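Only a single protein chain was left out; the remaining protein chains are all shown in position.
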Amino acid sequence: MSELEFDPAANADLLDHREDHAPGDEPVESAGHYVFNSNLGLGFSIVLTVAAFVLANSQLIYGPSIPIALLVLAIAQMGVHLVFFLHVTTGPDNTNNVLALAFGLLVVFLIVVGSIWIMNHLHANMMPMPMEQLRQMQP
Amino acid sequence: MSDIPLPAAAETVRRVREDPHRLGHRDPHAHETVEGAGHGKTGPARKRIIVGYGFWIFLLSDIVMFSCFFAAFAVQREATAGGPGISELVDMRRVGWETGALLLSSYTCGLSFAATNVRSKLWTQIFLLATGLLGLIFVGLELLEFVDLASRGIVPQRSGFLSAFFGLVGLHGLHVTLAGMWLLTMMAQVQLKGFRPEIVHRLICFNLFWHALDIVWIGIFTIVYLMGATS
Partner (left out) sequence: MFGKLSWSAIPFDQPIPLITTLVLVLVILGVLGLVTFKGWWPYLWHEWITSVDHKRIGIMYILLGVVMLVRGFADAIMMRTQQAVAVNAPGYLEPEHYNQIFSAHGTIMIFFAAMPLVIGFMNFVTPLQLGVRDVAFPTMNSVSFWLTASGALLVNISLFIGEFARTGWLPYPPLSETAYSPGVGVDYYLWAVQISGIGTLMTGINFVTTVLKMRCPGMSYLRMPMFCWTTLASSLIIVAVFPILTATLAMLSLDRFFGWHFFTADAGGNPMMFMNLIWAWGHPEVYILVLPAFGIFSEIFSTFSGKPLFGYRSMVAATLFICIVSMMTWLHHFFTMGSGPAVNTAFGISTSIIAVGTGVKIYNWIFTMYGGRVRMSVPMLWSLGFIFTFVIGGMTGVLLAVPPADFLVHNSMFLVAHFHNVIVGGVVFALFAGLDFWFPKAFGFRLHEGWGKAAFWFSFFGFWITFTPLYILGLEGMTRRLQHVNVPEWQPMLILSAIGVGVIAIGVVCQVIMLLVSIIRRDQLRDESGDPWDGRSLEWATPSPAPFFNFATMPNVEGEEAYWGIKTRAIESQRLGPEPKYEPIEMPVHSPVGFFTAAFASVTGFALIWQIWWLAGLGFAAAIAGFVVFAWRDVHEFHVPAEEVAEVDRARRAARQKLLERLAAQEATA
């Protein structure tokens, strides 16, 4: 084997004292900091949730734009969860986590948007069905 | 890097000390090493990093499974076969309570992990118990919702739309139930075995799972219930 043996202590002075960790796992962070993040996360989430419920049940904004607004609020709240509860950030100790998340989101996008796109086109091209036939399709 | 070339021996010593694996200086931060980031300088990562990352990958696969049910719901939203549509299913107050319970449970779960980090068995158990009770409230409310719907004849066997609705919401409820069973096991293990490394690793995974379930619920209550009520 090689002349250079692997000595785990050798790189100790070169090591950045951050280390890669799973989302939500922050062993070197103090408990106070962790709780503060959780509080912030809860606060933001409550605001976003209440906003969504209020928007859905009132006439505050232009009707047809409500679904988009709800989607934006939902994505924002998912982001709040990821950042404040799961600590998924853009630091070098999180690169693997972010890449994996991006990959997962790509797949979700392909499946959901792809399916909707394909099925809509299929639906548009299928023979229109008269009312009696539709009623016959009930179990 | 200085312009003055060092004597060959000193150069070799410096190279061996700074870059024992000849990884070169293509990476401008070559002297910084984040352990476990996978760039190969530090060998295999520690178990805690490996377990956490593996579970994160599993979670992403679970999210993909949910996305299939979301896709089915989106496609079959109008396929009511003459039966009830989404607006007849939504009970806004119940959804509000479910959302509140699950969000709070996510918060208490995070607090339990903070307690684990400072190795406080008491507070870990208290917050885990709170998480479990809030989760139980969520599942209970959802079961009540299903029973209520069934009593009105609104069952998944009625139409494609209802199959997609019960499939998506039911899958999430099933995940919460299984996570609840996992939570009980974790509480027992923490009580009997303390904070051994593998127990802490499992708590990391449990945390991830519980938070992910809340993230999926955000998608469900927005897309299924809120958008459904406003359609």
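Lettered A and B in written order, each chain numbered from 1.
To be clear about the criterion, a residue touches a chain if its C-beta (ideal position, glycine included) is under 8 Å from a C-beta of that chain, and two chains touch if they have at least 3 such contacts.
Note that the coordinates shown come from a computational prediction; the quantities given were computed from them, not determined experimentally.
Touching the chain that is not shown, out of B:I86, B:V139 or B:A164: B:A164 (per the contact rule at the top). Only one of B:A71, B:L141, B:V169 or B:V190 touches the chain withheld from this view, namely B:A71. Remark: the residues of chain B touching the chain excluded from display are 20-23, 36, 38-45, 49-50, 53-54, 57-58, 60-62, 64-65, 68-69, 71-72, 75-76, 79-81, 156-164, 166-167, 181, 185, 189, 198, 202. Think of the hidden chain as still there; on chain A it touches residues 1-6, 20, 96, 103-104, 106-107, 110-111, 114-115, 117-119, 121-122, 124-126, 137-139.
Operating definition for what follows: only the chains that are shown with their structure count from here on.
Chain B makes touch with chain A in their complex at residues 16, 18, 20, 29, 31-38, 41-43, 45, 48-49, 51-53, 55-57, 60-61, 63-64, 67-68, 70-71, 74-75, 81-83, 92, 96, 99-100, 103-104, 106-107, 110-111, 113-115, 117-118, 157-158, 204, 207-208, 211, 214-215, 218-219, 221-223, 226-227, 229-230. Taken together, the chain A residues at the contact with chain B in this complex read 4, 6, 8, 10-11, 14-16, 18-27, 29, 31, 34-35, 38, 41-42, 45-46, 49, 52-53, 55-57, 63, 66-67, 70-71, 73-74, 77-78, 81-82, 85-86, 92-93, 95-97, 100-101, 103-104, 107-108, 111-112, 115-116, 119, 134-135, 137-139.
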